[in-house]
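Missing here: one protein chain of the complex. Every other protein chain is in place.
For clarity, chains are labelled A and B in written order, and residue numbers in each chain start from 1.
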Amino acid sequence: MSYEFDFSFLDEYLPDLWHGIWLTLGMTTASILPGFALGTLCAVGRLYGPPWARRAVVIYVEGIRNTPLIIQVFWLFFGLAVLQVRIGPFAAAVIALVINVGAYTAEIMRAGFLSIPKGQIEAASCLALKPSQALWSVQLPQAVERVYPALVSQFVLMMLATSIMSQISAEELTGVAYMIQSFTFRGFEVYLVIAVIYLVMASLLRLTLLGVAQVSFPRRRRLGTPL
Amino acid sequence: MTLQMRAPAPSAALHESPSMTSPAAPLVRFRDVRKNFGALAVLKGIDLDVAPGEVVALIGRSGSGKSTALRCVNGLEKVDGGELTVCGRALHSGTVDLRELRQDVGIVFQSYNLFPHLTAEQNVTLAPRKVKRIGKGEARDLAAEVLAQVGLADKAQSYPEQLSGGQQQRVAIARSLAMHPKLILFDEVTSALDPELTGEVLKVIERLARGGMTMMLVTHEMAFARSVAHAVVFMHQGKVWESGKGEMLAHPQTVELRQFVGNGL
Partner (left out) sequence: MLGLTIEQIAYLFRGAGWTIVLSLLGFVGGTLLGLPVALARSSQSRLARALSGVLVQVVQGIPLPVIMFVVYFGISIGGFDVPALVAAGVAMTLYAGAYLGEIWKGCILAVPRTQWEAGECLALTSTQRFVFVILPQALRIAVPPTVGFLVQIVKNTSYSVVINFFDLTYSAKVINNSTFRPFTVFTIAALIYFAICFPMSLLASRFERRLHRG
């Protein structure tokens, strides 16, 4: 058995690969902020909301965390099609990712809020801050800072998970790979290349998000405290 | 009131302001205030007045109710019985807007509770900006003013973790001052500090006292209570056991205070 590696497809299909990379990165960046906002909102609802909100968040979080993303994607994408709601695969993918990552973020942020010493909240209320002001100015920044590494890991996982969106014909990187291998019959080489690209993207995303932290947490920047 | 358990009341009668020269209505008025934690009665009928400009030190063993009494004053603890009036608000009525109350009543904690993600200046100006809606420039001036009052004008841009415990506690005092309160509560503010750092904090409080700030302090610093406070209140088993001017510590009337002071000095 001798197998000759052939990476000549790279030249011809480079533009397609770039296109796939952009779509993957686009999906990821489009999902991060809404996913974070949704998760934070749910964490707040679970911790401080009325009983019905707490119950709703638990059902949402447990429902999402105990079923596969791909089933959620199919449910949404094919479901919307049956309802005659026409949204493209990109939009469907982003919506599914936001809903999915929101549930995981909710759990992470809940842990973050719970880790803040009670004295902080007491001090804020003794300074006549409203609960909402204390939440926004005192609790939220500290919670995010404490769980930031976990959030970064979660968003990197989310980026990797976009690779199934070709299943609803979103032409992200893995979808492009499938297309290339079906023309070239060089599946092994194609997916090796794709794997390396994902590795690089995962590292870049991690670095970028850590860079974002350096900018958004001035204390970290000034004191050089690692996250 | 269990008069038989108490020695003859010292010069400052319990139902009057300990500093009897002050003509103004008291800022804080405890009348038979009671407080329970579950089945445990922590305050068993407290009577106490604090006049404007007065400095009152609450002393006593741990568990005597002194901290609970202090925390009732800004509504951190609800009173279960009796009457407690603070800055003209009847806290026992249960209808007081705590946020309004707390604009008049500042508190400094044993554990500082500074916001670690904010600089000293931001710690000090957060509440004035959010609650009183003052502008950026005004906030900066305010921070400079109150930080100078506690001797930390040069630390405005420092984060809490860059400051010593004593400096952090002084920032916490400045944070209270920035709301221009009518009354500041101090809850064992030097207990978490190394002995060499307590002095700088006590000096700040002393300066505030000379400036006419009304203050209630729970403290273990007997010498400080004696020299700075206008009135000292010794609490024991949820009651005001003995109260009077600072010299009372030198001449305790009750066995309990004598024992307490004996241990403390």
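What we mean here is this: a residue touches a chain if its C-beta (ideal position, glycine included) is under 8 Å from a C-beta of that chain, and two chains touch if they have at least 3 such contacts.
Everything quoted here is computed from the prediction, not taken from an experiment.
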* Mind giving the shown chains that are in contact with the missing chain? => A
* Structure fact -> Of the candidates A:Q72, A:T105 or A:Q142, the residue in contact with the absent chain is A:Q72
* **Footprint left on subunit A by the chain that the document does not show** => 1, 3, 62-63, 65-72, 74-75, 78-79, 81-82, 156, 160-164, 167, 174, 177, 181, 187-188, 190-192, 194-195, 198-199, 202-203
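Assume only the chains that are shown with their structure count from here on.
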* **Residue ranges of subunit A touching subunit B (in the complex, touch as defined)** => 117, 119-120, 122-130, 133, 137-138, 141-142, 145, 217, 219, 222-223
* Structure fact -> Contacts from subunit B onto subunit A in the complex sit at residues 74, 76, 98-100, 102-103, 106-107, 109, 111, 113-117, 126-127, 130-131, 159, 161-162, 175, 179
